[in-house]
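Only a single protein chain was left out; the remaining protein chains are all shown in position.
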Amino acid sequence: MTAEAAAEPLNFPFKEAAHQRESALFGMWIFLATEVLFFGGMFTAYTVYRYSHWQAFQEAARHQEWYLGCLNTLVLLTSGFTMALAVECARRGNRGWLLGLLTITWVLGAAFLGIEGYEYHSKFGEHLVPGSGFHFDGTDPGGSELFFVLYFTMTGMHMFHMFVGLMLILFFGVWTRFSPRETAMPNRFEVLGLYWAFVDIVWLFLYPLFYLVHPR
Amino acid sequence: MTLPPDPKSISTVNYLNEEKTVASWFFTHDHKRIALLYLASITFFFLLGGVAAMLMRIELIHPRGELFTSTTYNKLFTLHGVIMVWFFLIPSIPNVLGNFLIPMMIGARDMAFPRLNLISWYVFMLGGLFAVFAILVGGVDTGWTFYTPYSSTYSNSWVIAMAVGIFINGFSSIFTGLNFIVTVHKLRAPGMTWFRLPLFVWTLYSTSLIFVLATPVLAITLTLVALERGFGIGIFDPRIGGDPLLFQHLFWFYSHPAVYIMVLPAMGVISELIAAFARNRVFGYNFVVYASLGIAFLGFLVWGHHMFVSGQSVYAGMIFSLLSFFVAIPSAIKVFNWTATLYKGSITFDTPLLYALGFIALFTIGGMTGLMLASLAVDVHVTATYFVVAHFHYIMVGGAVMAYLGGIHYWFPKITGRMYPETLARWAAIILFIGFNLTFFPMFILGYMGMPRRYHVYPEEFQMLNFISTIGTPVLGIGYLLPLIYLGWASFFGRLAGPNPWNATGLEWQTPSPPPKENFAEIPVVTTEPYAYHLLPEAAGIHQETHDR
Partner (left out) sequence: MKAKFGHYLRVLGSLYLLLAITTGLAFLPLDAWNWLPSVVIAFVMAGLIMLFFMRLRQSEPLLWLTSASGFAWLSLLMLFVVLDYISRPWPR
C-alpha cells in the first residue's frame, strides 16, 4: 500500500486535491485558534481568581480526587494516540483499520465522560455544586465556591466539546462504514483528528489546574 | 488587467438570472447571491435599529420625557445598540461588499468554503431570530454592553435570550472571517501577489483576523453571564469574591477591536473610491497596507480606555491611554495618504466620491475627539456623557455607514448591471451629510456641558441642543431612505451600465455586469499593481460619456 493513497473528491472551487487539503487544514487550524481564545476567556478568569483566592482554591481542591483526574488524562492521551493512528489509516485508504481505531477512540472518549459524570455526581452529594445548595466550611467559602464555579464551567465546556467530538466520530464512522466508496474520505478525518487532539490539549491544562492544586 | 474590457458586452446569462427559483436563492453557494441575502437581512435590521433611534430622539425633545417610561427608554437604547452593532454594522461591509467582491478582486471563482459561507448566513439569521424574539417578548434594558452585576443579577428583562442571539451571531462572524482568510491565502489568481491585492482586500483580511481572534472571547463572556444569570453561579459576583470588572475586561477585549471590525472595511472602501475618482495610484500603498495590519494589532491592546473610571488600576489606565494614542498613528497615515492621492488627481465628483469625502471629514472629527477621550484627565470629565455618544457615532455612522453607502453606489453597477440616477444620488449624499451633522454635532456640546447618556430626563438648559439634534433626525432619515428607494428602482429600471462604467482598474471590473455565476470565463493572470491608473490609456472623454447621462 502506498502512502497518501486515498483520494478525495474535489469540491468547488478547488481543482487539485493537494490544494483542497491544505486549505481545509488551514481552515481548521484557524478554527482551533478561535477555540483557544474561547477557552482562554475562562482560563483568564481562573488566573485572576487563583491569584486573589489561592488559599481558598487549595482548600477547595482538597475535595478533588487527583487519581480520577490522572486516570482521565491517561484515557484521553490514549484516545489521542488511537485517533492519530486512525487519521494515518484514513490517509492511506485503509478502511478496516480506520473503523477499528475510530471505535477504540470512541469508547475511550465515552469512558472519559463516564468518569467525569461520576465525579459530577459525587459533587452533588457533597454540596459542592455552586448555587443555592452550595455549602463549604473553610476560611473563605466564597473563594472556594469560585473554584467550583470554574471547575464546573470549564470542565463542562470541555465535556461539551468531547460530546460533539463523539457525535462527529459516530457520524463520520457510520457514514464511512455504509458508504459504497471503497476508501474513506481522508480530509474530514484529518480535520476531525485535529479537533480531537485540540480537545485533548485543553484537558492537559484543566488537569493540573483543578486536580493538582493540593493533592493528598 | 490583462483581459481587455469590452464596453459593448452585456452579459445575458449572469448570477442573477441563471436560476430563478426561490430555492436557488436559499440554497445557493454563490458568494454573490449570499452577499445579496446579507444585504436584504441587514437592511431590515438597519430599519429596525433606526426606528428605535427615531423614537429615542422624539422622546428627547422634551426635558421631562413624557412619551416613554424609563424602562422602555432603557430597552429602546439597548435595542438600538445591539441591533446596530451586531446585526448591521459588523456584517455590513464585510458580509455584503466583502462577500461579493473578495473572490472577484483576487481572481477566484468563489470563496474557499462556499457551503460554510451559506451556513454563516443561516447562523446569522438564527442569531437575529433570538434577538428579535428577545425584543418582542419584552426587550432588554442593560444597554448593549451588558455590564455585570446588573445584567447577571438585577435586570428584569430578557438578557439570556439576547445573549444567546449575540453568541450565535458571533459564530457567523467567525465563519466569515475564517472563510475570508483562507480565501485570500489560497485562492489568489496567478500573479496576484500580496502587494498587488486591492486595499479593500487588505483591510478585510485585517478585519478577518479580528473576527477570528476577538469574537470567541465575546462568545465565552456572554456565555458566562448567561450561566451566572440562569443558574445563580456567580462568576462575576462580588458577594463570593468575584469581580464585575473582569467582565468589563473580557467584554472590551472583544468590543474595542470590534470598532475596527466596523471601521477597517470602511477604510478599504474609501481607498478604492478615492483611487477610482481621483484616477490616481494610491499614495504610499505599502504604508496603507501596514497601517491596516497595525490597526488590527494595536486595536487589541487598548481596551482598558473604556474602563478609566471603573476602578481599574491607575497604572493600567496610563498604559492603556498611551497605547490608545498609538492607534491614532496608522489611522492618521491613512487619512494623509488619501489626501495625497486626491492631490493632483483628476477628480470627478460623482456620488461615491462625495461619500468618501464625507467619510474623511467625519472620521477625522471622530478620530480627533477619540484622542481627547483617550487622555485620562479629559475622559474623567466626559465619561458616560453625550460627548462619547457623539464621538462613536461620528466613527460608526459618519465613518462606517458613509463608506458602506459609498461602496454600495460604486459597485451598484457591478452588482445589478444598471446605473443609479446620479443627480438624485448626489443630493441624497448631501442631505445625509447635513442631517448627520445636525443630529450628532449638538451632542458634542451637550456632552461637554455634562449631559449624561442613557437618560431620558434632563435639565431644561439642555433642551435647545436636544431639539436641534432631533430636528436633524428626519433629515438623516431622508438621506437613508432616498438611496433605498432609488437604488431599489434602479436595480430594475436603471440604465444598463456595461462592464466598467467608472473605467476603473481592478479585476471585478473586467467581468461583465452583472458577473456570470463563476465570475471569470477564464481565471485572469495579473501583471500590474492594483491602481495602475497611470498605465490606462486615459480616456477621460469616454469616462464622462458613459455615466453623465
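Just so it is clear, A and B label the chains in written order, and each chain counts residues from 1 on its own.
Heads up, the rule we're going with is that a contact is a pair of C-beta atoms (placed from the backbone, for glycine too) under 8 Å apart; a residue touches a chain by one contact, two chains touch by 3 or more.
Computed from a prediction, not measured in an experiment: that's the story for all the values here.
Q: Looking at B:Ile34, B:Leu48, B:Ala189 or B:Leu213, which makes contact with the chain not pictured?
A: B:Leu213
Q: Which of these touches the unseen chain: B:Lys32, B:Arg109, B:His249 or B:Arg279?
A: In the full complex, the listed residue that touches the missing chain is B:His249.
Q: Hey, which chain B residues sit against the chain that's not shown?
A: Chain B touches the missing chain through residues 185, 213, 217, 241, 243, 245-246, 249-250, 253, 300-301, 303-304, 311-316, 319-320.
Q: What residue numbers in chain A mark contact with the hidden partner chain?
A: 1, 22, 25-26, 29-30, 32-37, 40-41, 43-44, 47-48, 50-54, 58, 66, 70, 73-74, 77-78, 80-81, 83-85, 87-88, 92, 94, 193-194, 197-198, 200-201, 204-205, 207-209, 212-215
Please note the rule applied: only the chains that are shown with their structure count from here on.
Q: Mind pulling up the chain B residues that touch chain A in the complex?
A: Against chain A, chain B makes touches at 29, 108-114, 116, 174, 178-179, 181-182, 185-187, 212-217, 219-221, 224, 227, 231-235, 239-243, 246, 249-250, 518.
Q: Chain B touches which residues of chain A in the complex?
A: Residues 12-13, 19, 22-23, 26-27, 30-31, 33-35, 37-42, 44-45, 48-49, 52-53, 56, 130-132, 140-143, 145-146, 149-150, 152-153 of chain A touch chain B in their complex.
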